[in-house]
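Only one protein chain is missing from this complex, and each of the others stays in its spot.
The first chain written gets the first letter, and so on, giving A, B and C; residue counts start at 1 in each chain.
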Amino acid sequence: MISVGIVGGTGYTGVELLRLLLRHAHVQVSILTSRTEAGKRVADMFPSLRGHTELEFSDLNVEQLKQCDVVFFATPHGVAMQHAEELVAAGTKVIDLAADFRLQNLEQFENWYGMQHVCPTVLKSSVYGLTELNREKIKQAEVIGNPGCYPTTVQLGLAPLLKGQSGLINTQSIIVDAKSGVSGAGRKASLGMIYTENADNFKAYGVAGHRHHPEIVEALENISEQQGQFDQLIFVPHLVPMIRGMLSTIYVDLTEQGQQKDLQALYEDFYKNERFVDVMPANSSPETRSVRGANELRIALYRPQPSKLVILVAQDNLVKGAAGQAVQNMNLMFGIDEATGLEGIGLLP
Amino acid sequence: MISVGIVGGTGYTGVELLRLLLRHAHVQVSILTSRTEAGKRVADMFPSLRGHTELEFSDLNVEQLKQCDVVFFATPHGVAMQHAEELVAAGTKVIDLAADFRLQNLEQFENWYGMQHVCPTVLKSSVYGLTELNREKIKQAEVIGNPGCYPTTVQLGLAPLLKGQSGLINTQSIIVDAKSGVSGAGRKASLGMIYTENADNFKAYGVAGHRHHPEIVEALENISEQQGQFDQLIFVPHLVPMIRGMLSTIYVDLTEQGQQKDLQALYEDFYKNERFVDVMPANSSPETRSVRGANELRIALYRPQPSKLVILVAQDNLVKGAAGQAVQNMNLMFGIDEATGLEGIGLLP
Amino acid sequence: MISVGIVGGTGYTGVELLRLLLRHAHVQVSILTSRTEAGKRVADMFPSLRGHTELEFSDLNVEQLKQCDVVFFATPHGVAMQHAEELVAAGTKVIDLAADFRLQNLEQFENWYGMQHVCPTVLKSSVYGLTELNREKIKQAEVIGNPGCYPTTVQLGLAPLLKGQSGLINTQSIIVDAKSGVSGAGRKASLGMIYTENADNFKAYGVAGHRHHPEIVEALENISEQQGQFDQLIFVPHLVPMIRGMLSTIYVDLTEQGQQKDLQALYEDFYKNERFVDVMPANSSPETRSVRGANELRIALYRPQPSKLVILVAQDNLVKGAAGQAVQNMNLMFGIDEATGLEGIGLLP
Partner (left out) sequence: MISVGIVGGTGYTGVELLRLLLRHAHVQVSILTSRTEAGKRVADMFPSLRGHTELEFSDLNVEQLKQCDVVFFATPHGVAMQHAEELVAAGTKVIDLAADFRLQNLEQFENWYGMQHVCPTVLKSSVYGLTELNREKIKQAEVIGNPGCYPTTVQLGLAPLLKGQSGLINTQSIIVDAKSGVSGAGRKASLGMIYTENADNFKAYGVAGHRHHPEIVEALENISEQQGQFDQLIFVPHLVPMIRGMLSTIYVDLTEQGQQKDLQALYEDFYKNERFVDVMPANSSPETRSVRGANELRIALYRPQPSKLVILVAQDNLVKGAAGQAVQNMNLMFGIDEATGLEGIGLLP
């Protein structure tokens, strides 16, 4: 059994990790920490867990965490980097669901997250956990920066056009019009998040800039091995009155070369061995409810004009966009079947 | 492997059965029928199933169904009774999720469902599938009438007061104020069910009478072994703007004897070995989201006045209230662990 | 023009008052105060008001409020009673939408609201603002305690059985199973109120006791002129995943005398001259959306058993249950047509 610690179990990625890991055949969740709830049973906070675990929140104790095989950080940004070095030294693997290990560019990190990075050396050796694109590195990783939810959709939505390809699209005119359910904002007591401010309402947000923009740009540079080609990417997130789910509508200008390619075949071929990425028939419309609760991401392409490709990408932001992908990475790191604990079918309706 | 047939797989209980059975360790879903969709892949109708099954709908063919070990009817009322006799004769078990085998009182059945019963003999030998209350009979049953969703909450909410007890409550003054998510009405194209008629709205319905009333009365008579004592039960269902979930608020007048009993202890003891019934601490408030997608039912008691007991009962109407309980019954009928395929944790948030 | 001040304009009753009063033919809103937002334009906080007002929040200044003809308190409990005496002395009328002037029983007030009442003399001369039942007193009032939302539904739902009547019902066995949209809890940053904790969920709350219980009991005593007859009333509120709307399902035991009465006629007659109370045909089901945004309350009766009456009462908790009724009272106090500013039709869908 893999002994697992979860730091910061009071948020939605925390309870989602528990939902998945408490049913994982090879995992024992040993420790669950919370700064504010130590001593409380997690099932008293999340009643869906009643009958499934007797775990209590404890204070964060690094010595105890070192006894774990792997520690997930489902914390605010800036916590994992405080402890990663010590844990790695003790042979404990780290998977951070916050942003501490997502950006290699320290300037961007400090700029967007308002804090200095405290372990740049660990950062350098960490691996970006977009499973399908970095599988071999993840298998060897000691520290994983689990991708942001929006960046997961954009990378998997664009990878077939960029990875091992060149000249299919205009990389400087990409537009990502993204939509997320409210759980993407986490579990926080703030006026802007209350029911009555979000129900029966729709709006854009983050128009002054969103932290996922630099992550997307850096990731696309890595996928395409082209530096400086994605700076002008436009990213506009919107808030949907629903709990879970994320849909990115990506607009791409095709080059002459791109227009002549069978793009549907390109995508299907690119993902043909992937269990969690579904390339739907052309002109399909992936619905977020089709992946509710499931570690799946669905893609559909269509061509409203010969030179324009529209890519629709749907996922559950808390699963493939967070906790599910983290478990997928853990499975790889421990050499077990990548799908273990992730076979659940989405809840529809 | 248990070979399973599902008749009528285009409704919500059908797709919910598939969600559970496609992940069931001892089941092979062999046949899926639909009057209207024969030849279509079920995953084309329910995109959550993409990648999980290649099953196609076929026409209902009794000869093929006879090859199955068990056939679930997720059909409108009146279909299962057309085929049950023949299937049983062939050694195929039947679990009906509609009402054909819920009421032993033929007059009530004909009155409320507007049709004559065509196999009263099979009905007589069939077993009412409220698992926790009829477990031993279910193990031997050939035909199961799977309970209605509301009746499940009322029976499990009241059973500790009635089964093997007498004189604890006034059986003639029970009030059930019940609330259900919209999926309880099924998957039907009707004006009353469209999004814009139900969102941000709340109302009572069925005030002229609801088919679950006679089922509740008959079931309580059986549980208490007291005939004619529940005729005056009041049952008022309401429609909640949510997809899944059901909460029944049950008001009971306690007798002197009942007032002296430790009712919390009575309930905890009654359900102490039940994996799918959770008696919460007194004064808790079970939330429907705590059982979303899970085969669980939660009960809490409180006493606003010495002579008055309020019983709150929550479940997912499609799981413990329908497909989940049907699978629970199937497990019993085939002698396998009752929880097989039903261990999933609820989706929260 | 009536010069109006609003104290505490940052909550939902505040913005609802503005929606109504900015379109009121005889009103000028002169002052709008907020402890926390002084200097901010109200339209910057509530974008629905953009283009409709240039009002800014100011600090609470009693001297300025004295210049108003009437001051509405849309504040937390305990604020209006600090200023009522001084305002009344200056000839300014007071309408409190919080609880300071709802309960004449000081012990109950202090018990449920956890504070001492600071102006019991003003309280004694204040009038309880359930418009339809206290119209003549309201016309003469200087201070109004505007009713709670739940108590409004219960009083108007039961008044025809109690006012000027006796012996129609068993007053000690009344059950109120009430359901409210989330806006009833106000505009507050708390975890329990965020979107993801309430959407697609249903639950009871306040099972340990709710502040509206003593208000209901005192009000029914006043309506019926029977003391001590309603102590055992059961009140169980529930939270509905919708923004606005409230439905109370009231269960009443009829006496022999009550069973012989034509109750539908009794209700229709009782409310025949009321513009904002609608007695629907028997067996109707009032929907909350039918009064969304409107100062209306709809009632329907049905009789599931000869001795049992079920009364369904629907309103918009922010309008007839709060701001609308407050404006209705203001109209009476200033001798203008009671419906002024309240003629808007509900928003459906």
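We adopt the following convention: a contact is a pair of C-beta atoms (placed from the backbone, for glycine too) under 8 Å apart; a residue touches a chain by one contact, two chains touch by 3 or more.
Fair warning: this is a prediction, and the values are worked out from it, not measured in the lab.
S.K.: Can you work out which residue in C:183, C:229 or C:249 touches the chain that's missing from view?
M.R.: Considering the complete complex, C:183 is the one touching the chain left out.
S.K.: Of the residues B:20, B:138 or B:243, which one touches the chain left out of the display?
M.R.: If we include the chain that is not displayed, B:243 is the one touching it.
S.K.: Of A:52, A:179, A:212 or A:320, which one is in contact with the hidden chain?
M.R.: Here the residue in touch with the unshown chain is A:179.
S.K.: Check each of A:40, A:163 or A:238 against the chain that is not shown and name the one that touches it.
M.R.: Going through A:40, A:163 or A:238 one by one, A:238 is the residue touching the chain not shown.
S.K.: List the chain C residues touching the unshown chain?
M.R.: 12, 15, 18-19, 22-23, 46-52, 183, 187, 199-200, 243-244, 275, 278, 280, 286-287, 289-294, 296, 298, 343-349
S.K.: List the chain B residues touching the unshown chain?
M.R.: 12, 182-183, 187-191, 193-200, 241-243
S.K.: Applying the definition given at the start, please give the residues of chain A touching the unseen chain.
M.R.: Residues 175, 177, 179, 181, 196-197, 199-205, 207-208, 232, 234-236, 238, 240-245, 247, 249, 251, 283, 285-289, 292, 300, 302, 304-305, 308, 310, 312, 314, 349 of chain A touch the chain that is not shown.
Here, only the chains that are shown with their structure count from here on.
S.K.: If you apply the touch rule, which chains end up adjacent to both chain A and chain B?
M.R.: C
S.K.: Over half shared or under half: which fits the residue numbers at the contact of copies chain B and chain C, same or different?
M.R.: same
S.K.: Between chain A and chain B, what's the gap in Å when you average each chain's C-alpha atoms?
M.R.: About 37 Å separates the centre of chain A from that of chain B.
S.K.: So how far apart, in whole Å, are chain A and chain C when each is placed at the average of its C-alpha atoms?
M.R.: The answer is 46 Å.
S.K.: State, to the nearest whole Å, the distance from the C-alpha centre of chain B to the C-alpha centre of chain C.
M.R.: 39
S.K.: Can you list the residues of chain C that touch 2 or more other chains?
M.R.: 196-197, 199-200, 241-243
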